[in-house]
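Next up is a structure, given as structure tokens.
Rest of the complex left out; these chains stay put.
For reference, chains read A, B and C in written order, and residue numbers begin at 1 within each chain.
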Amino acid sequence: MSQVVDTTAVAAATPDKAQPWKELGLKEDEYNRIKDILGRRPTSGELAMYSVMWSEHCSYKSSKIYLRQFGEKVTDEMKTHLMVGMGENAGVVDIGEGWAVTFKVESHNHPSYIEPFQGAATGVGGIVRDILTMGARPIAVMDQLRFGAVENPDTARVVHGVVDGISFYGNCLGLPNIGGETVFDKVYQGNPLVNALSVGALRHEDLKLAKASNPGDLVILFGARTGADGIGGVSVLASETFDSTGPSRRPAVQVGDPFAEKVLIECCLELYHAGVVAGIQDLGGAGISCATSELASNGGAGMRVDLEKVLKRDESLTPEEILMSESQERMMGIVPKKDLKAFTAIVDKWEVEYSILGEVIGEDRLYINWHGEEIVNVPPRTVAHDGPVYERPVAYPTWIDALNANSVNAAGLARAESATDLAAQLLEVVTSPNQADKSWITDQYDHYVGGNTALSQPDDSGMVRVSEETGLGVSIATDANGRYGQLDPYAGAQLALAEAYRNVATGGAVPMAVTNCLNFGSPENPEVMWQFKQATAGLADGCLELGIPVTGGNVSFYNQTGDVAIHPTPVVGVLGVIDDVARRVPSGWQDQGNNIYLLGTTRDELDGSVWSEVIHQHLGGKPPVVDLAGEKALAELLHGASLQGLLESAHDLSEGGLAQAVVESSLRFGIGARIWLGELMERDGVDATSALFSESTGRVLVSVGREDDVKFVGLCEARNIPVLRIGVTDVKGEGATLAIKDVADFNLAELRQGWTQTIPELFG
Amino acid sequence: MPKIIVEVMPKADLLDPQGKAVANALHRQGYGKIQNVRIGKRIEIHLAAAPTEEDLQGAREIADSFLSNGVIEDVVNIHVED
Amino acid sequence: MKIGVVTFPGTLDDRDAARAVRIAGAEVVNLWHADDNLQKVDAVVLPGGFSYGDYLRCGAIAAQAPITQAIVKAANGGLPVLGICNGFQVLVESHLLPGGLIRNEKQHFICRDQKLRVENVDTAWTNQFELNQEITIPLKNGEGGYIADAETLKRLEGEGLVAFRYLDMNPNGSMNDIAGLRNERGNVVGLMPHPEHAVEAGFGPNTDAAMKSGIDGLKFFTSVLKAVVNA
């Protein structure tokens, strides 16, 4: 970009100057629109701003028209606990007792492929800053990971980098990691998915919104200095796909400093507490371009900024580069003049550097000067919120009917014939990389820090205490199944929602709100756009039926290599509330001699299942039927039962079906069990293979103390939830076994050995 | 024992949090003259015998492909010591 | 009784340490890295975390802080000081305890419930344990590998200065399975594992009795109360 400063005056005088709008990822009509808005060609600084802010990543131009549903398909009832809805940095939910929580999941996929360690680390850093801008103290993180095939040599590079990066950054921030997902599938080979979630807690009165509305307030940039990190990262990373052929445009990566961010967290919370900031906006993608235009646009005001006042790490940075820099651990504060002294006292205490860039103005204009010369003069809304909106072409995939027709039964996949077959298949399923124990990963994450973690890996949901006085807490579970998404994106999104909802309920909490991170291929491919349309409709309809609102989320497009897109992977996170975390229910048997009940109905639903993948390397047919009304009734039952203290354990059935659930429930605390399938097969009319491996939804495995039997069964029947006693828990310790009648007696020690060694053997 | 020394530093235009923290600490200790600190790696590869030209070639390859991460680091120097 | 809990920039477990002190029945005094005034506390806890990002060497930059200088002086005068994880690293960098702590043998951060043997019960921080009592408290560190030269190790073992040893498995490659040390006088104790994360039922390590019910860490804090009263 030009070293001689391209001022607005110069721009007006040289209307025909050729500009690199294409290289910056803008389309011609977008460039022309910028000219119309400004009534002249943009300066190189304005071009930089518009190009990053109008990128897919920042403007949501392809997804906007679909995301609207999340705000529209809601009842007033659903809004009652919503303090801040979609559109802000993160949604805020009232959880009672004067407390509120804010949570959000975001993607950092492309950077994590280029530089897995820094990409994943800065992904965690970014989402935590989002939470902070709402006035909340971040209290936990989660990570949703999708990697390529375990046998591909490049997978280890990405796995090690990503896990180390999350471990490094999250642990150093002092935020407990309370859960996540790890999936291996060749469809993610060139496009690993690294989604990070953070949740924060605040008192109602501490709620903040990042906006600049009072003329005269100061605009202060504080935190790390601005360097050349990830320049153009946003537009390049989010609007270019990786093409093995052709030169891939590798951006400057960003390097994270979790220490600086930890200090920033404490510093910002002290600033809020002292009441010396009108608002704080984080600087992530699009850096100063984003922060200035969004703060002004949100506040319905304008801003005057002297860009040369930005503290730089590298004096050679051009104004355009400063506008685009994605240096991490920076914040922009809006500070009333009268509070400046108090503000500086606090940032100085934390040894955080700051510089006053300018001030808020009444006029609806964003002026940015460079050593007294005007290089930006734009209406902030046009940069931040009135970007292009596309209704991209949508096409029903040519291949999907054939895929749906190729069901497990149509393909004639062999089912287990004998007890030996069943036993062998069970072991193959539970020790497969996606079903095996994830401790090799989760043991690298601190889940103790803060002293409030009530549930975490390997339980169904992560749960943290919010109030030390009353035990009030929140829990979160996230899920997504790309294979289901590929078979039917509408159902796939609802299945993810249903499982996350169920995982919150099994822990004993009441589901309250939803966040999501929609990972898809290129929106310029009409078939991908159809998948996106279906998935968003499925999610919005599902939330409406369950009565829990979407409070925020994130879209990641262009997850494809060449023209091969990933499976649609809508990661759905459900937040639940629990009045006292002491009531939380773990996912495994806790004691010997308890009865084991299976709730829900088992159908012959093996299409898209782990069984079809692991045993037959098959993907086809239709995903399991979704019954959200049933999920709701189930969740209410679980809540009622846990209120009465009837549940020793509860573990939902999902990937791997009943087989996976009984194995995990036994290994959780090393307690054996005797299981029989006969009555189940008879009642539901399924064979042994389906009984063990079907992934029918709306099912939960619970253990109940003998003394509570009658009560519990009564509760189920009263709500007519199908309930069937399928076993009893057994002794723990030496020689403990999981005995499945007509299948095999599995020695728990051997089972654990197999289940835990898979991942370390691959990556350890 | 003969050694090949590989020196790796963080790329100049990327943040070096470690160097920054150390520079600040030194400033607090009163070393005002210090403008900046950057911290990289010094890697010693020990060999049984004096390295041949192809050993050195191998070392250069290892340095670029394995001992350093080209996306965020530069190999600033490779030399032999004994 | 007043127990100081130190916060450096990057300290993470200070709130947990303060909670532990309160549960043990003492009053918490927050000590800030930039002050050199110990505010007449009866004992000090250096909590875990990543002070100054653990850059250069864990605890090295924190060892330079004014509050650390004051603590070193007071410790040499007999003030009870407990260093947990990063706090242990600070004690080692300040030469209140010998040796060093380096990257875990397996190169990864590790977080697990860790079994230890208490080999020393005549210190300010362990007098409530029985000799050779086996306890389980969380361990979480990336650079917890204890190293020292041969004669230092010999002295530590000879003079019985090893306060805690890892049992069942050595999580970070520490020499002689050393998890924690005491000084000659017994007022300074440092260890990598985290007693402050095992003081409240429901949030500690699993036990045979019930999940997350482990509170073996509480005795560290009740011990110092006793020590101060008897002093």
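For this structure, a couple of remarks:
Just so we're on the same page, a contact is a pair of C-beta atoms (placed from the backbone, for glycine too) under 8 Å apart; a residue touches a chain by one contact, two chains touch by 3 or more.
Remember, it's a predicted structure, so these values are computed and weren't measured experimentally.
Although each kind of chain is drawn only once, the file as a whole records copy numbers of A x1, B x2, C x1.
Convention: only the chains that are shown with their structure count from here on.
Annotation: A-C is the more contact-rich of the chain pairs A-C and B-C, by number of C-beta pairs in contact. Within subunit A, the positions touching two or more other chains are listed as 257, 259-260, 351.
Among all residues of subunit B, those that touch two or more other chains are 17, 21.
Those residues of subunit C whose C-beta lies close enough to touch subunit B in the complex are 52-53, 55-56, 61, 64. Listing the residues of subunit B that touch subunit A in their complex gives 10, 13-17, 20-21, 24, 69, 71-72. Of all residues in subunit A, those touching subunit B in their complex are 114-115, 118, 224, 227-229, 250, 252-253, 255-257, 259-260, 313-314, 327-328, 351.
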